[in-house]
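Here the complex is missing a single protein chain, while all its other protein chains stay put.
Take a look at chain A:
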Amino acid sequence: MPTLCSICTTARALVKRPKTGQQVCKQCFFDVFEEEVHITITQGAQGGGSIFERGEKVAIGASGGKDSTVLAHVLTVLNRRYDYGLDLYLLSIDEGIKGYRDDSLETVKQNQAEYGLPLKILSYDELYGWTMDKVVDQVGKRNNCTFCGVFRRQALDRGAAGLGVDHIVTGHNADDIAETVLMNILRGDVARLQRCTAVTTQSEDTIKRSKPFKYAYEKEIVMYAYFKKLTYFSTECIYSPEAYRGYARVFLKDLEAVRPSAIVDIIRSGESFVLDQATQRSMKAMRRFRTSPARANLQKPASAKACALLQGLESGLDRAAVRTTQMAGGEAPEGQRSIPMFERKLRVADGNATEGIERAVQRVEIKTE
């Protein structure tokens, strides 16, 4: 005797929703999934408004994986259904990793045709003169995720600027965000706890970024892709993934198996974290002693981070020397590497370059310099 859908009460239930335990049929699953993303979009901005403005040009950070593919699909559907008036683009970054990106970039090209969205592919090689394969040759596998992360962040910004885009959306889902909350706790990076749960973030030197899947469980994204038969590609980076994050991920999946609401619960914890001034101050002081050179580098503005890393690479130094270069930091020395800039039209809204949460965080931040 099949279970009936708890929403339409006529069709056979095919999905048990992890967030609510609700048992729903295929059509009702599509409806509630899309509707929840619509709600995240229309109420996700700080203060409860929409994260998008009408007429906005929005780049979807597309990797060819399940999350960004489902995001491209759902945004295309919602933009049409609710007339957001968005100009959507696909923006892919080619890290230059043979045997990893090739298939997924093919997938993105297929998505471009399926959704009729313009696609821009920007490579590390084009932007930095370095592929990740070359970086790994030079620095080894141990630190390469740092390079890749910093490079990708800036590459997305530059690619978006090249497209003349105002806003980048990424496929980060609820599981990813809960994992990041855990990671920030495990690293003692309490200052990032709340910020990492914001739907939209923007800092001074970057384009606005949003995560419309903040409340979408990975399970539901995978089910959605399966039931809709979407074209995506599953792959794992061939260079050693971050082991620490791997533990957080497995831990999270174990928790979810026992209590499916664990994921939203952790996100909620992140959202609710507020640091008082005294804590902020003591953390800043702690950081001066504890921060490793690599992480110290990550406290710099995005463009400076990528430049510092590049500079280290290009002086043809080994890993230890790269670290020293990063430690030197600060002043831009002779021959400072710069990254090609694209013209970017900045929308000046109301003089407030930052979103609500960012603003709040900045207000309590204690300046060390």
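Just so we're on the same page, a residue touches a chain if its C-beta (ideal position, glycine included) is under 8 Å from a C-beta of that chain, and two chains touch if they have at least 3 such contacts; residues count from 1.
Everything that follows uses one rule, which is that contacts and distances are computed from a predicted model.
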Should one name the undisplayed chain from "Translin", "LSM2-LSM8 complex subunit LSM8", "Ubiquitin-related modifier 1" or "Elongator complex protein 5" using UniProt, the answer is "Ubiquitin-related modifier 1"
Missing-chain contact, candidates A:7, A:185, A:222 or A:275, resolves to A:222
Sole touch to the unshown chain from A:243, A:257 or A:278: residue A:257
In the whole complex, of A:73, A:158, A:195 or A:214, the residue touching the missing chain would be A:73
Residue positions on chain A contacting the omitted chain are 2-3, 12-16, 23, 63, 65-68, 73, 76-77, 80-81, 103, 106-107, 114-115, 171, 173, 175-176, 218-219, 221-223, 225-237, 241, 249-250, 253-254, 256-257
